[in-house]
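Comments concern the structure below.
Yeah, one chain of the complex is gone here, protein chain that is, but the others are all in their spots.
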Amino acid sequence: MNFETLLQTLVFGFFVGSLYGVAAIGLSLVFGVMKILNVAHGELMMLAGYVSYFVFSLFGIDPFVSILISIPVLFCVGLLLDRLVYRRIHLLTGEAKIKNSLLVSFGLSLILQALAIQFFTADERAIQASYSGYSLTLGGIILPYTRLISLFIIFGVISLLHWFLQRTITGKAIRAAAEDAEAANLAGINIQRFYMLTLALSAALSGLAGSLVIIGYGITPTVGVVWLLRGLIVVVLAGTGSIFGTFSAGILLGLVEAISSTLFGAASREIVGLVMFLVVLVLRPQGLFGKKG
Amino acid sequence: MNKYRMILVVLLAAVLALLPMLLRRDDLINLAFMVLLYICLGQSWNMLSGFAGQTNLGHSAFFGIGALVTRWLWATLELPVMLAMILGGLAAAAFAMVIGVPTFRLRGAYFAIGMLALGEMMHAVIAQVLPFNDTLPVQLIAGYSLAMRYYVALILTIIILGFSTWLLRKPISLGLFAVREDEDAARASGVNPLYHKLFALALSSFFGGVTGGLYAYHQVSYYPQSVFGGNWTLDALLITYIGGLGTVIGPVVGSLFFVALRELFSSIFASFNLVVFGALFIVIVLAFPGGLVELLRKFQRGR
Partner (left out) sequence: MLEVKNLGVAYGDVRAVWDISFHVNVGEIVVLIGPNGAGKTSTLRSIAGLQPIVAGQVDYLNKPIHQPKLFTHAHELVSQGIVLVHEGRRLFGSMSVSENLELGAFSPQARKVKNRTLTQVFEMFPRLAERKDQRANTMSGGEQQMLAIGRAMMGLPKLLILDEPSLGLAPLVVKLIFDVIRELNQQGMTILLVEQNAKRALALASRAYVIEQGRIAGTGTGAALLNDPNVQHSYLGGVL
């Protein structure tokens, strides 16, 4: 194993980690604000992947442009899901709320998977754009253009999200609802409406993530759980406090997976994150998802 | 009334005992086997998740361990299958006790996702370590009898349901319910939550492992990773919730419903049963936490 190969592995770990980060930000937004554990998040990504796939294969729309379609589509899916399903959980509090949200979204992910298998078949789909094979080579390190563009878009979107949450009154209202829903309500904030918006935003983020996944990797109807678990691991590692913190933890997971697969073989990639996850879970069961350790 | 019920029970027992002769078609016997397998699976999950309220999303790990160990002892070491199944169950329970103490530091949903991760981890490990198809030796295939599988499943089902009924009459079940309702309150009233949860976990993993063994006994060939698939957890959860969480009869009703629906829809729409099940599950969690059993009871009372 030479230095160059290692660096190359790390670079790819970084790219995939940035997607873990986006998946995790979506999860942690909903968990942080609504105390809802949405395990259907992976399936939302899967749906977005198919949106991109079909607008590419049917209308020839460039996969990166298709993000402009998948994000609003998933935003609306999020609004709909809140209306139909999650709204009924808002009335609960504490443990019961988290547990029921987990169960309900589990059922939802089952439905979405089954529908996807029926309508999209179980075959793996990926998008081959005209520029897919090309890459930039920097000192022997290969940087595929698709991954670079993805990374660029991700940075753009999460910076925008950060700005939105920190600087706009709507974003502040979301943060206020996250911190103390009753106090926010007393300040004049309609909690249900902002919960709905939060779920839709999270779904929109899964739209971005899913489209980028199908460009760089591939999608099957059952791919959701893979991304969900990565997202959960990252959220457990980083807590729900800050967007960039979560994003960095995503990158960290990508790098750790890359290192572990070079050291212990490709097989360990599936396992190393889960081991980290369990260790962190068990070491700080109370501080889990907390702002600080 | 009691006499009437007695006759019913005897009749039912007779029908169940003679079912392979009555059905005579392998596909139907196989369906009957599946119903029994799912009853055992659901009820084993129910012991921890229903009776003690610890939603376990990693039950597939126990099922898988039981299956692998049983298969190895029975097919390779040629132990009697019943003994192999019991040892498979014990292996699953031993594994459960090792992981139980650390994972029970987690509560509620955190325990659930911790177990989910554990289940997925086992799945990933087995997929890497045992990637090959596992087929029975020739002499076992030659002597394969589906009716035999059915009877073993029937015995196991009777044991699990009988044991659960008995358990719910014992004082310890009150401790389990107390932990399910409110762990802190239970502790305050002198119930040791960890002890009760470990007890429920031991039973759940043991019977889950034995059920896995039953499946391993039934399959002519399978991929070892398939018995660790998350679908086993999911099916157990759906069956139990839809039937009636925390009841003995719930998994029975849920399992009949599950297999019937799957057969009904499979010709039209391959996974439509899962769509129906998912939707039904959501409705039950949100609106009818008692499941079908409770709904039926309400309906009866309403009349």
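Lettered A and B in written order, each chain numbered from 1.
Criterion: a contact is a pair of C-beta atoms (placed from the backbone, for glycine too) under 8 Å apart; a residue touches a chain by one contact, two chains touch by 3 or more.
Just so it is clear, the model here is predicted, and its values are computed rather than measured.
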Touched by the hidden chain, restricted to displayed chains: A
Options A:I117, A:I189 or A:A204, residue touching the unrepresented chain: A:I189
Candidate in contact with the missing chain, chosen from A:A173, A:I243 or A:A258: A:A173
Where the missing chain touches subunit A, by residue: 169, 172-173, 175-176, 179-180, 182-191, 291
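Assume only the chains that are shown with their structure count from here on.
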Centre-of-Cα separation between subunit B and subunit A, whole angstrom: 32
Contact set on subunit A toward subunit B in their complex: 37, 39, 85, 88-89, 95, 98-104, 106-108, 110-111, 113-115, 117-118, 225, 229, 232-233, 267, 270-271, 274-275, 277-278, 281-282, 285, 288
In the complex with subunit A, residue positions of subunit B that touch it: 55, 57, 102-103, 105-110, 112-114, 116-118, 120-121, 124-125, 127-128, 230, 234, 237-238, 241, 269-272, 274-275, 277-279, 281-282, 285-286
